[in-house]
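With one protein chain held back, the other chains of the complex are shown just where they sit.
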Amino acid sequence: MDMGMIFKRKQDNFLRLINEQTALTLKGVELLAEYMKTCDPKIVSDLTRTEKEADEIRRILIEELNKTFITPIDREDIHALTMRLDDIVDMINTIVSRMRIYNITGVDKNLVEFAQVIEESVKAVAQAIGGLRNIKNVKAVFDACVEVNRLENVGDTMRDRMLMELFENHKDPIAVIKWKDIYQDAETVLDVCEDVANIIDSIMVKQA
Amino acid sequence: MDMGMIFKRKQDNFLRLINEQTALTLKGVELLAEYMKTCDPKIVSDLTRTEKEADEIRRILIEELNKTFITPIDREDIHALTMRLDDIVDMINTIVSRMRIYNITGVDKNLVEFAQVIEESVKAVAQAIGGLRNIKNVKAVFDACVEVNRLENVGDTMRDRMLMELFENHKDPIAVIKWKDIYQDAETVLDVCEDVANIIDSIMVKQA
Partner (left out) sequence: MDMGMIFKRKQDNFLRLINEQTALTLKGVELLAEYMKTCDPKIVSDLTRTEKEADEIRRILIEELNKTFITPIDREDIHALTMRLDDIVDMINTIVSRMRIYNITGVDKNLVEFAQVIEESVKAVAQAIGGLRNIKNVKAVFDACVEVNRLENVGDTMRDRMLMELFENHKDPIAVIKWKDIYQDAETVLDVCEDVANIIDSIMVKQA
């Protein structure tokens, strides 16, 4: 087996793991959107399990990476990609966990709206990652990254509007503390998606 | 054209972009200081525009960096420098934006004081970056970095004092939530300036 073959195999292995991690991230965001619409407590354990599975893939990928001398994509880029991808599902889990800690049990229309934007963003992230396998997809990958950046701006504006309303209308300081944290967490998921898109963007530019 | 020439040209290009970004950062901090003294809402749109212009320079620089195989300074250092420099103007924008969201419309003497220290720190950062062009400036660059570190300590002490007064005197919890965030944001600008100074310090030591 020549070096080219080894190289190709390694590439396939890393991309396979990244794709598994992406699939679990997509599952996580669907559970989030469902949770926001229903506040069904059964969803919480599904989400926790998904987060643990995604974390395990990330762990295996880092281990593979540390044992590998040559990598298809820059080592630091793969490392950053898997770490930040893991942060998406972590952050999703944090939102739902914080709602439980703050004893928020009812549906909030702001969070339904936010979860939809987060779902769109994670889908665009998944599209960009799916395109990494083939250099011919460069246009589609860049478009998906631009979309993730656009949705981050949408999220910023949403969060600002929600916080403004919160401070205008709420007279209960404890409620202000709770919702301020949760809207901020929701916006942070979109920040992390943007970080992932920026890493993918860099990978494509370097390969071009 | 020999390799030395190409190398020199690339160096000039990166430094030119970093200097443009620095000039916009300086403009941003002047707008902040002005805003704190007047709370003139016209300044907000100027600041938002400056932030967008600085972001665009950062984007171009990263794109150039990803397309360039040899860079005058370590690739990671240029990347970190442009990213953290961008965080300064972002954070400045965040402070003013948060004041708007929290409906804070009057002048606060603490913020006037904080904005002055931030302005001094950004000027020292600009001085350090201006000195990167010439290895003979090494003493001036290090001195500017030391000054940025000193101002970060000043900011820490200021923030602690302001928070202590806030918790002692204010009986309105919503006001406590608002001002705590804003004083913390103000101190964070100085932390980011310190990060930038540390990156510049590393660049100089490696070149020495």
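Per-chain residue numbering starts at 1, and chain names A and B are given in the order in which the chains are listed.
Rule of thumb we're sticking to: a contact is a pair of C-beta atoms (placed from the backbone, for glycine too) under 8 Å apart; a residue touches a chain by one contact, two chains touch by 3 or more.
Treat the numbers as computed from the prediction; the structure is a model and nothing was measured.
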With respect to the chain omitted from the figure, which of A:Ala23, A:Cys39, A:Ile62 or A:Val138 is a touching residue? A:Ile62
Which parts of subunit B face the unshown chain closely enough to count as touching? 160, 163-164, 167-168, 173, 176-177, 180, 202, 205-206, 208
Note that subunit A touches the absent chain at residues 62-63, 66-67, 97, 101-103, 173-174, 177-178
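Everything that follows uses one rule, which is that only the chains that are shown with their structure count from here on.
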CA centroid of subunit A to CA centroid of subunit B, Å: 28
